[in-house]
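Shown next, in structure tokens, is the structure this report addresses.
Of the protein chains in this complex, one is absent; all others appear in place.
For subunit A:
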Amino acid sequence: APLSSGWLPALQFVRRGSKAVTRHWKAMHFQRQKLMAVTEYVAPRPAVPPRCLAPRKETLEKDNGYVRLLRRQVEEVFRNNRLIAVCQYNSMPGEDVVLMRHYLRKHNIEVKFVLNEIVRPVLSQSKYKNLLPLFVARNILLVSREAKVKEMLRVLKGVPQINLLGACIDDTILSRQGVENFAKLPSLEASQGQTVGALALLPSQTSSLLQRGSAPLTALLDQHIRRLQAGETGSPAEPSPAQSSG
């Protein structure tokens, strides 16, 4: 029989490196790292990816009192003012904006900043449906009670960042060319005077028309009288044939 039947353990733990619990993140054995990588959580994928499904349009029709107020304001604007011009607005320095507003205010034109999402439903319900395509991207409204288009165009020409897109003058929708033509039109008094002159042209011509028949005859007779008078200075003859025909 052997002296002492002892046995060696099958597993020998290696007493090297740090303990099990450390303050720092202890480096894992590579096999353990591989095991951790293999046994990670894999989330379940839906049968149809969410991209293919129709997007849930969350139409938040938050009936804000604020939104209603803004809509009312826009409707008022459209009702009260004769001239409404829509312009594209690129970002301008603040002082330029103030200067422009000042110039336009002198001519009694107001500058209004409006949000497209408020203006579009208002327009689609009113009769200004053709103004809808204008209200895309950043824009401003120039509104006034009188139609001072020439001054407005002058001011806008001085400001390069604002481009006129279209206008609604006296409920007539005009494009940019239409606005320019409208500006080139003479003012009301001048056009009135023009019409009066055009109307008065015909009666002024009636007297000349009536006289047209006898005008060559009178001219001829006058010539004759002059010849006779010129002949009379040489020999005094009677102007009787001129008197009898006159």
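Operating definition for what follows: a residue touches a chain if its C-beta (ideal position, glycine included) is under 8 Å from a C-beta of that chain, and two chains touch if they have at least 3 such contacts; residues count from 1.
The rule we apply is simple: contacts and distances are computed from a predicted model.
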Listed names "Dynein intermediate chain 3, ciliary-like", "Large ribosomal subunit protein uL16m", "Protein UNUSUAL FLORAL ORGANS" or "Rho guanine nucleotide exchange factor (GEF) 37", with the criterion being the UniProt name of the chain not displayed: "Large ribosomal subunit protein uL16m"
Hidden partner chain, touching residue among A:L3, A:V38, A:A54 or A:L188: A:V38
For subunit A, the residues touching the chain missing from this view: 11, 19-23, 25-26, 28-29, 31-32, 35-36, 38-45
